[in-house]
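The complex appears here minus one protein chain, its other protein chains still in place.
By letter and in written order, the chains are A and B; residue numbering begins at 1 in each of them.
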């Protein structure tokens, strides 16, 4: 039960929305991969020049210079980290978009202990000259859990 | 090696399938987010009026009234829950669809203990008046694991 035959203009608009959703999933993936693999270029490629990053409550970085410093500080303070996102919900409105992702994170601290974090990303994106980038990522932490390692 | 140039009708049909797959991923995300954030409106928006929800073996709720009661009971019986889905496999056939998702869930019980659940969703969807909704979600539990919290 499709709608009446669309025009090529309508198809182009709908396809643009679909491509945008995939591009925003990719940006979010690049954020995680950049952060976890400690690839600064990849991590910074995600953001607009004036982006806002709030990696935890009451901590806000603005602009890619501050964001670069902040992620490098984070890399020094944690031995390893894994951020697995899911349940992406993306709303595109022309050249702007918002999204939510759930995130299951596991971090190895400098003392070798592990914590599991259940959180959520609250995102905004803009498209400039045809390229989507993240203008805001707010990380909300719902739960933290110190994982016990088995003797094994 | 693309196929011969498609007609606009063919493109519209293919684009409709792609949009449907994205819409069904979104429905599944809204289910998880509604359940975990305890947003009843969002959770109920996912279902058809006569939907069937089987959240565990031998437990079946039919229709949004029963589903609403069941999720509210679940919220009272568990302190917090996180459902992270992945490995979505969606098959669309016109206005009907089926899907499988894997789910990694972590639940904090009322006594503060945590369990990790590895499961799978077996879903059916229908589209009515252009809007996709879930007509069935069967949750299959493959494994349950009581997580030990480190003293930390």
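The criterion applied here is as follows: a residue touches a chain if its C-beta (ideal position, glycine included) is under 8 Å from a C-beta of that chain, and two chains touch if they have at least 3 such contacts.
Quick caveat, the model's predicted, so the values are computed rather than measured.
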Among B:59, B:96 or B:148, the residue in touch with the chain that has been omitted: B:148
Residue among A:15, A:40 or A:109 touching the omitted chain: A:15
Residues of subunit B (touch criterion as defined above) contacting the omitted chain: 1-3, 5-6, 8, 11, 14-15, 18, 21, 84, 86-90, 100, 102, 104, 113-116, 118, 142-143, 145-149
For subunit A, residues in touch with the removed chain: 8-9, 11-13, 15-16, 18-19, 22, 25-26, 28-30, 32-33, 36, 80, 82-86, 94-95, 104, 106, 108, 114, 127, 130, 147-152
